[in-house]
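One chain of protein is taken out of this complex; the other chains stay put.
Labels for the chains are A and B, by order of writing; each one numbers its residues from 1.
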Amino acid sequence: MALTATDCVLLSDDERSTIEDYEGGVPRWCTGCGDNAILTSLQRLCRDEQLPQEKVVFVSGIGCSGRFPHYMNTYGFHGLHGRALPVAEGIKIRRPDLHVFVNTGDGDCCSIGTAHWIHALRYNMDMTVVMHDNRTYGLTKHQASPTSPLGLKSNTTPYGADLNPLDPLSVTLGVTNASFVAQAVDWIPELLHQIVSLAFHHKGFSFIRVLQRCPEYLPAFFDPWVQDPARVLLLSHQDGIQPAPSLSRTYRNQEEHDPLDLLRAKDIAAGADAIPVGILYRNPEIPRYEELRKPDRLYTPDAIAKGFEAELDRFTIWPEQEEKEHAAT
Amino acid sequence: MLLPELVRFHLTGEPPTDTEPAPPGLRPAVLASLQDLSTLRYDFPLLLTENGDSLTLSLSELFDDILREVAPPGPSGERIRRHLLGLELRIRRAVSGGEVGLLSQMWEAAAKGLLAETNADEAALVQASLAKAEAARLVDGRAVDCDDRLASDFLEHIWTAVGKRQRLVVRQEIAELTLRLSNILQADYSRSQAGLAPERLAGSVGVSHRREFDFEAWSRMVTGTPSGAVGPDRRRRLESILSILENQRFIPGGKATPYSFRFDRATAAATAFRQRVPEMLELIKAMTIARLEIENRYREPKHDEFFAAFDETSPTAQDLAAFPSYLVTMQAEDVVGTEQAQLVDILSSSLPIKVLVESDDILGESPIGDVRWSPGVGGGRLGNLAIGLGEAFTMQSASSNLPRMEETVVAGLSHQGPALFSVFGGSKKHVRDLPRYLTAASAMRSRAFPAFTYDPGAGDDWAARFRVDGNPAADDDWPVEALTYEDDNLQRITEEVRFTFVDFAACDSRYADHFVPVPRSSWNDQMEPAWRFLNGEAPPGKVPYILMATADNLLQRLVVDRELIEAARRCRRQWNSLQELGGIHNSHARRLLEQARARWEEETARELKEVTAGSAAAAVIVEERPVEELETPPAVEEAAVVELPEEAPPADEPYIETARCTTCDECTTLNSRMFAYDENKQAIIADLGAGSYRQMVEAAEACQVAIIHPGKPWNPSEPGLEELVERAAAFN
Partner (left out) sequence: MATRLDSPPPGIDDTATVLEEHIIDIVSDSGEGAQKCGQSLAGIAARMGNGIWTVEIIPAEIQPPARSIEGASGNRTRLATGPVGNGGDAADLVVAFNEQVLLGRLRAQELKPGCIVLMENMWESNPDPEIAASYVAVRDELVADGYQVYEIPMEEKCLEYVADPRRGKNMFVLGLLCRIYSLDLDLAREQVAFTFAKKGDRVILPNQQLLQAGWQWAEESLDLRFRIPATPPREPRVVVNGNTAIGLGVMASGMEVCAMYPITPATSASHYLSEIFEKVGGVVHQAEDEIAACAFAIGASYAGKCAVTITSGPGYSLKQEGIGLAVMAEIPLVIVNVQRGGPSTGQPTKAEQGDLLTSVFGSHGDAPKVVMGVGDIEDCFYSIITARRIAETFNMVVVVLTDASLATAQQPFIRPRFSEDWLAPPIDQSPIPDGAEPYEWDRDSGLARRFIPGQPKGMHCLTGLAHDRSSTVAYDPSINQEGLRNRSMKLAAFQKTLMPAAVVGDQEGELLVVGWGSTKGAIEEAVERVRADGHRAGSMHLKFLQPMAPGIAEAMQRFEHVMAVENNYCDYVGDGLIDNENRRYTNLAWMLRARTLIDIDCWGEVRGQPLKPGRIEEVLREKLS
């Protein structure tokens, strides 16, 4: 990489941020909650990348995941239920210098915010989106979410959920312009961290679904997968995650999957038995909305004045004398 | 003319008594058919395009592109093709006739001419063809021929284009830095008392609302907010760098008239560069500070000191690359004395000075003597010299070859350090019977002036840096040509000849003394083509000759003297060493290869001997393997997963698989002194003594991902151990 003197000055700075620098308020999630693993992973990412705290914005909706930005010592935007994505898009459209992260939940993203989710994929703006999927509503105390399994008993489905769950991975992979789709589980933090890091470096909309345990309302739900590593399928690739040998000894169920292979990605997403973990799809070539809509000139008062006067000229009635002068110029 | 006389001439240079002067218009036989270049569709005229994908384009390529678009297969397409080729020919003639200007202008004139000569029946069709072609012609630019202005025009054109691209980026950055710096001041102002004064507020609302507000009251209301974050030191700094950015003279677009970077003397360029260094450093410093300021990364205690000491060593190559390069064009004869010394200094430095040296004579006498003492060293020596200096980009080429050198020239001009472009443009003074293009091309073909490129930025070794592959038949000593002619019996004869340094020298009037024309009646078997002589293939006692054609296309043999043959051999040796540098027939490689083969043969023989000696019963077949394979190490089977030795968990001691911890707070909530987080916020056992075995077992049970292994109790006096050990077993 070619360095400028500015880079040299900055690189020689001895101010290095530690993980504590990115810690905000004390998490008020339940003990044992999978959200903690996600929080740690993103704090580590900020530390690893040495992101200036003021240049990072975490945007969230409502739900347990919505509290995420409060626990980061960066800028945060804890907004409306389901609307984190359009807010994040508005932030990014004219602020390419900001690193935008979005935390959303299975209710926030796949229910009330579905329209925004689909269109955010289409816009493909550069941001990292973590969908905390614990397959139930936690903050409102246990109602069925769109990703709750068939038959799940909850406060709104006391006799068991009636509908098949929505599969966020298949939906995402089916949307035009989807450019980065990954799945992680909170109980393999090493891979969660690799995936978060790959997502951050992807230029475009990176969507990570994190399967995350809710110790309060679905305490044993993920046990079959947590306890049986054979039921987790690691998708390894040189352009994807690369499990360490020690992890590979536990997780022997692995597949070499090229993240550019969309067809295979769709098959994997639709597969029923094992939980796939890794990068399902990544295509760095898809154009980004904020780039497409980037102004091709600097937004200066002069430029505005010129553009404005030119527009007024189209609608102006000049007095006779001035008309001649105006025509002459 | 008798053979002994010719032998004597060859050996001593003393011409036979009955030598007749060479007929006028003699030219190398292989070039005989190329007398009128304007009928040929070749690399010239060349367009220095103003708007195209490439920076240059030959007229014939342009017409081919147009024809592909507007002339479909079939009779109508044929007609269009005919019309447009007629147009092309007219433009070509105009350019070779010395016209200069934009293609569009010549096109217009040629189209008029074409129409004027078309009969009335076809005029409408021609008009239609011309209109189609005009619409399909998307590029314009100056049309140039292979003449004495070519090299400087070509280089300046590419230099301008490359510079424009580079400058656009820098110009944008400077504009953006300027804007963003003034934004800092503007934002500060808008929050200040002055920015919120009643009259400012009044100006900031719509005209139809001016009467709706009490701006005094408004101003009082909003000054309660804090303001004025930019302190006096920072303001001074911002204003000073803003002024530098706005008044710089390196990149057009600022307030001041930009500097010129075009020179005709190396000394002048070097002087200008040195004089501008302080200003350049100021600008780099201002840009460096500006980037820090914009990101709020300027720390006064630290950076004030750094920037106070900012000097020539501070900028990086990337910083310097933002600045325009200096272009010098010189004639070879002017590279003498101080200019020569300065040029060597420049080429040994890292200054961004690009020098074009044009020569139109490479066979001329050198200051130290005539051809006897310094044959064929003229323009070639500068290129060879520059290579030796190591870090200067060097390109040598005949002007005829320039259309193929666009990419190389772009690379040389983009190279961060100095560059030398040494170009031979064809001699007009001493070679009257050949067009410049052919003289230049002949210089390259005959290896008198081979083309090469040395790009120190392309890599660290010669293989990456040096190329000679632009030369015709670069693998050979001299390119093979097929010469076809009719003999006395009107039989068509094709003969293989090689175009050598001797053939090239024969075109130069100053070398006439080295040749004796031999009338056809005196041709005999003792005469041998000169190239065989040079190759050492000629038996003793023979005399070398070359073939040339007279003005009326009759073949002539010219016997060559020994001195010129010697000069030609020297030329070949120089060419051979260039080839070696370029990776052709590399002697080091050949030697290494031979040694390796010998070693391998020796070893194989020994092994064979040992095997046959050891076991007479078993017949062993040793397969012969190619040498290359020996060089590669035996393939290692790569394991899919590199197995690491199992971490031997201490059987009795408690431990946590920290890398798998999900930071779920279960254990730390249980006992925050016993369990803690590491620098990645993952659990570790911080102090065993701070808790009990019971807590350890409970933590293991509570752990969501079962990564806590309690081990054996460490305090035998703890109550209820038996039960705990049993519970712990599931986690050990």
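Throughout what follows, contacts are C-beta pairs under 8 Å (C-beta built on N, C-alpha and C of every residue); 3 or more make two chains touch, one makes a residue touch a chain.
The shown structure was predicted, so the numbers you read here are calculated from the model rather than taken from an experiment.
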Subject >> Touched by the hidden chain, restricted to displayed chains >> reply: A, B
Original post:
Just one of B:89, B:109 or B:222 touches the chain that is missing; which is it?
Top reply: B:222
Original post:
In the full complex, which of A:17, A:53 or A:157 touches the chain missing from this view?
Top reply: A:53
Subject >> chain A residues that touch the omitted chain in the full complex >> reply: 24-25, 52-55, 57-59, 69-70, 72-80, 83, 85-95, 97-98, 115-116, 118-119, 293, 295, 297-299, 301, 303-312, 315-320, 322
**OP:** For chain B, enumerate the residues touching the unshown chain of the complex.
**Re:** 180, 183-184, 186-191, 195, 200-201, 203-209, 211-215, 217-218, 221-222, 224-226, 229-230, 294, 296
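To be clear about the criterion, only the chains that are shown with their structure count from here on.
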**OP:** State the interface residues of chain B toward chain A in the complex, per the touch definition above.
**Re:** 175-176, 179, 284-285, 287-288, 291-292, 295-297, 303, 306, 314-319, 321, 641-644, 647, 659-666, 669, 679-682, 702, 704-706
Original post:
Across the complex, what residues on chain A touch chain B?
Top reply: 2-10, 13, 18-19, 27, 31-34, 36-37, 39-40, 43-44, 52, 54, 186-190, 213, 215, 226-227, 244-248, 298, 300
